[in-house]
Every structure is written in C-alpha cells, then in structure tokens.
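Structure first, then comments.
What follows is subunit A.
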Amino acid sequence: MELLIKEIIGKYNYWLYIILMMIGLYAIIAKNNLIKKLVGMNIFQTAIILFYISIGYKKGGTLPIIEIPHGHHTISPESIDISKYINPLPHVLMLTAIVVSVATFGVALAIALKIYKEYNTLEEDEIRMRLRGK
Partner candidate 1 sequence: MEVVHSIRPIAAILVSVSIIPILISCGKDRPNFREAWTFVAGVLKFLIIVSMVPGVMHGVLYTFNIVHLGPGLDIGFKVDGLGLTFALVASFLWIVTSLYSIGYMRGLDEHSQTRFYSFFASSLCSTIGVAFAANLITLYLFYELLSLSTYPLVVHHQDPEAKISGRKYLIYILTTSIGLVLPAMIICYHLGHTLDFRPGGILMGTGGKTILTILFFMFLFGFAKSAIMPLHSWLPAAMVAPTPVSALLHAVAVVKVGVFSIIRIFTGIYGISLLKSLHLGTAAAYISAFTILVGSLIAMSQDELKRRLAFSTISQLSYIILGISLLTPKGMIGGIIHIVMHAFGKITLFFGAGAIFVATGQKYISKMKGLGKKMPITFLAFFIGSLSVIGLPPTGGFYSKWYLVLGCIDAHKISLLIILLISSFLNALYFLPIVFKGFFSKEDDDVDVSKYKEAPLCCIIPMIITATISVLLFFYQGIFYKLISIGLKL
Partner candidate 2 sequence: MIDNHVFPILIVITPLVCAFFVMGLYWVDKRLCLPLTILAISISFISSIITLYSVLTSGTIQYKLGGWPPPIGIEYRIDLLNGVILVIISFISLFNLFTSFNQVSHDFPEKKGTFYSLYLLFTTGLLGVVITGDLFNLYVLLEITSLSAYAQIALGDKKRAPFASLNYIFIGVIGASFYLLGVGYIYMMTGSLNMGDVAHLIHNLHHSQAIFVAFIFCIVGVWIKMALFPLHIWLPNAYTYAPTASGRIIAPLMTKVMVYVMIRLMYSVFGIDYLFNTLHISQSIIYLSSAAVLFGGIMALSQDNLKKMFTYIIISEIGYMVGGAWLGNKTGLTGAILHIINDVFMTFALFLSAGNFAWRIKDLSIHNLEDIFQKMPWTSTGFVVVALSIIGIPPTCGFFSKWYLILGAIEAKQYLFIIALILSSLLNIILFFRVFEKSLFSSKPHVMESKETRSYNLIEEAPANMTIGLLVIGAILILIGLYSGKIVSNLILPFIPKGL
C-alpha cells in the first residue's frame, strides 16, 4: 500500500498527463461539435507537452539559464554542476510542439469557418445528414 502511494505521488505528473490525454482523445472521437473536437485536440496536445516537460524536470534543479558569476564574462564548463540545471532539451522540443499545435489550431479554425459557411452548422451529425440527403 505504501509502495502504491509512493508510486502515485512519485509520478503524479505522469498520471495527470495520462488523464488529460484521455480526456482529449475522448473529446476528439466522441464529441459531436467540431469546435469541441478542436478543443479536445488541443488538450490532447498539451497533455503530451506536459509529459515532455515532466521528463526534463530535476528535483532541486533550477531554470536552464546559466548563472554567470559576477564580474566574469564567461564560465568554464568544468565549473557547471549539471544536476543544478533542469534538462533544457524537452523545453526546446515542446516550444516547437506548441507552435505546431497553434498552427494546426489556426488552420482547423479556418476550415471550420468554411464548413459553417457551407452548412450553417458545426454539428457533425447534422453535416453528415446534409451530405447524405443531397
């Protein structure tokens, strides 16, 4: 029992990301409104970003910005304590991922607008009905 609690607390970020991801996935598949699906899509993507950020975290680490001692211009590699700084690589990757997600979001909204113009609704089943009824 204690182990389980330790496991849950020790990795709570990972549990959170799984929950969020599943919420997003559920929304993409099950929701009927196209905009709701889009929101689900974004939640899904942010969940993955959360996962990456969690990978990079180090307990007791600080921001990945090197502190250069006062009066110095630079700092020698040997004097840097690696465990002091959080892993920067996942951050970089996720910056890219955020940008990708906002780009996709913009394009998807534009397409949703086009759909609304054509069908005057954003409900998927109504659109399908219109398509079939044609």
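Quick note on selection: all candidates are chains of the complex that A comes from, given by their letters.
Keep in mind that, in the parts below, a residue touches a chain if its C-beta (ideal position, glycine included) is under 8 Å from a C-beta of that chain, and two chains touch if they have at least 3 such contacts; residues count from 1.
Keep in mind that this is a model prediction, so the values were computed, not measured.
Asker: With subunit A shown on its own, which candidate in 1 or 2 touches it within the complex?
Answerer: Selected candidate: 2.
Asker: Which subunit A residues qualify as touching candidate 2 in the complex?
Answerer: Where subunit A meets candidate 2, its residues are 25, 28, 34, 37, 41, 44-45, 48, 51-52, 55, 89-90, 93, 96-97, 100, 103-104, 107-108, 110-112, 114-115, 118-119, 127, 131, 134.
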